[in-house]
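One protein chain omitted, others in place.
Up next is subunit A:
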């Protein structure tokens, strides 16, 4: 028995040694920084001068005195509300189309995956050029179909966000992969039975495909919203000097936080913004988790 426990102890020690890279990384780069950031959010920290405790002043100013806080939150909410459901629709539509036996399937799959490969600054600059109001192909096309004054896109406060959403739909096309995997797992008998009952393709889609895919859709919803709340890097690259576009129309929450922290070095204030973002993310996740019980269907789960 004593020997056994010595072996156990040795295994435990080895286990800790193996996970040490993660454990240290967690303490040094995640947990420690987060505690520091929580503390800093109650101070006027600016790196150079002495830290001074200001209580909840940063939070109070954000909520009551800072219009940019609300503008950036509104922009981010706008982006999330449109981009997330649309990207799920795009990915699911492509997957449904590809799930049929169609000639050239492999070619299509490669093409649709391309947006996942073409990423980085280069692609964002490309979109600036595609949306160029004077020489870009989009406006040329719009003019050719009789629209005399096509939008200025990234130069127009009311079109800058839609342009970014169109751009991210392009990227969302590559998301079909995960839905395709899910679709192939749906038993064929379900559709055969529905066919016999005379259900239309639309009915089949909403009564079979969507419920069977609901865990995947739910998952994409959670992660998609979390990612949308952090959408700002594209706006940093695409708006001149990262100032948030015309009339602050692309001043997203993350971009405003970036400027506050690394433009103005108001680290305490920016930390307060970071924690508000963390709470918003958590709150949305919890709310979704609550409502998911009504519509997410897990196989093997007793229901009705």
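As a working rule, contacts are C-beta pairs under 8 Å (C-beta built on N, C-alpha and C of every residue); 3 or more make two chains touch, one makes a residue touch a chain; residues count from 1.
FYI, contacts and distances are computed from a predicted model.
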item	value
Options "Protein-export membrane protein SecF", "Acetolactate synthase small subunit", "Sugar ABC transporter permease" or "DsbE family thiol:disulfide interchange protein": UniProt name of the undisplayed chain	"Sugar ABC transporter permease"
Residue among A:56, A:114, A:147 or A:283 that touches the chain left out of view	A:114
On subunit A, residues whose C-beta touches the chain left out of the figure	8, 11-26, 28-30, 32-34, 36-37, 40, 47, 94, 97-98, 100-104, 108-123, 125-127, 129-130, 134-137, 140, 144, 170, 173-175, 177-178, 181, 195-196, 198, 201, 216, 219-220, 222-224, 226-227, 229-230, 233, 236-237, 240-241, 254, 257-258, 261-262, 267, 270-271, 274-275, 277-278, 281-282, 285
